[in-house]
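Okay, so here's the structure we're looking at.
Omission of a single protein chain aside, the complex is shown with its protein chains in their original locations.
And then chain A:
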Amino acid sequence: MKKFALATAATFALLASSAMAQDDTFRIAYIEGLSGPFANVGDQGLKHFTAAANKINAEGGINGAKVVVEPFDGQTNPRESLVQLQRAIDEGFQFVTQGNGSSIASALIEGVEKHNKRNPDEPVLFLNYAAVDPAFTNDRCSFWHFRFDADADMKMNAITDWLESQPDIKSVYIIGQDYSFGKAVADAAVSQIKEKRPDIEIVGNELHPLGKVKDFTPYIQKIMSSGADAVITGNWGADMQLLIKSASEAGLEAPFLTYYGGGLGAVTAMGQSAVGRVMQVSEFHENLDASEEQLEAIKDFEDEFGLDYYYLRIFTLMDMLKAAAEKAGSNEPTEVAMALEGMEADSPYGHVTMRADNHQLLQDLYISILSDDVPGTVEGTPFGFKTVENGMIDAAATKTETTCKMDRPN
């Protein structure tokens, strides 16, 4: 009897494991704030991931497995995001993606590291598409983390290079969100300006609470009375929209050098007053030269989701993930990660490389300015971004020194 029970148990175990092996889906957990002040940003990213997954599935999936991106609401809160990570792991997800909020990315990296240390047989890979705290690819780098967006230092490099060509700008005001990312932006701005344009005076360096300020007028007031010639901000989501809304209401005329001026809703909030003043540094904007095929793909996306194509890097991430899994001949996270290291690929806008030493993607960056004289417009406004003169930064030129010392699995 006992033998029979054992045999039955063994049979079931075998059946179960073979069922797992035959599971022909490639599941990615998308942990973002899908409610709360940054819900619209989370929703926007999800739609891009869905589109990328649909595209891959139409071409036969990853190693024959159907890609599924499932949303988990982390509420833009590190604690809740960790809860969602655990939930995703319990449900068998081995690929996780997130990007909105470096404080959350930081918690997730730690969570993934811990999990992988305790469960070396079922590792989890974290694909970061937007959290740009430079620490993640330097002191705090992890084998299990790959970043597909340029980090805060790389973007600030592009901005300060542009500042070098603007002798009229004699003072800048730095304003940002009060958490690791906002601080990283401010620190990068201060140290790089000191180095490249020591004559520029930093007339303000301000942090405001993340996602809590509803009325930026007092801050704008301060910027105006400081007499700054330009404003540098890393703000995103509602904090970006409301900042610009207050600035245009108050009639602030200084140019805004931003990371996410092209982010969802910002252009609508800014309107005419921002034309010729709001600049952004990004890997994509709607008026870059591209092949017919890519333009078609953008149009299809916008028709299907009723949303502007914004995250080129999400498509890059998914394409590279597929390429890496197929190169490794496996959908197992460790092998995919190994294949992803040092991988080169062609995006619709140029060559990209995933650095092996710190897992940071190198891609061309563009400084663009909001214009009312462009073919590609956003959010149903008559405005769109166009590259400024000397605004293209080659992928190789964006490379920064790294302090990363990575522990690789044997």
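Brief remarks on what is shown
As a convention for this text, a residue touches a chain if its C-beta (ideal position, glycine included) is under 8 Å from a C-beta of that chain, and two chains touch if they have at least 3 such contacts; residues count from 1.
Note that in this section contacts and distances are computed from a predicted model.
The subunit not displayed here is recorded in UniProt as "Branched-chain amino acid ABC transporter permease", chosen from "KipI family sensor histidine kinase inhibitor", "Branched-chain amino acid ABC transporter permease", "2-oxoglutarate oxidoreductase" or "Cbb3-type cytochrome c oxidase subunit I". One of A:Ala39, A:Ile202 or A:Ala345 touches the chain omitted from the figure, and that residue is A:Ala39. Of A:Glu249, A:Asp300 or A:Asp357, it is A:Glu249 that touches the chain left out of the display. Contact with the chain not shown here comes from a single listed residue; of A:Leu207, A:Val275 or A:Ala345, that residue is A:Leu207. Along chain A, the points of touch with the absent chain fall at residues 34-37, 39-40, 43, 178, 204, 206-209, 212, 214-215, 217-219, 221-222, 224-225, 238, 242, 249-252.
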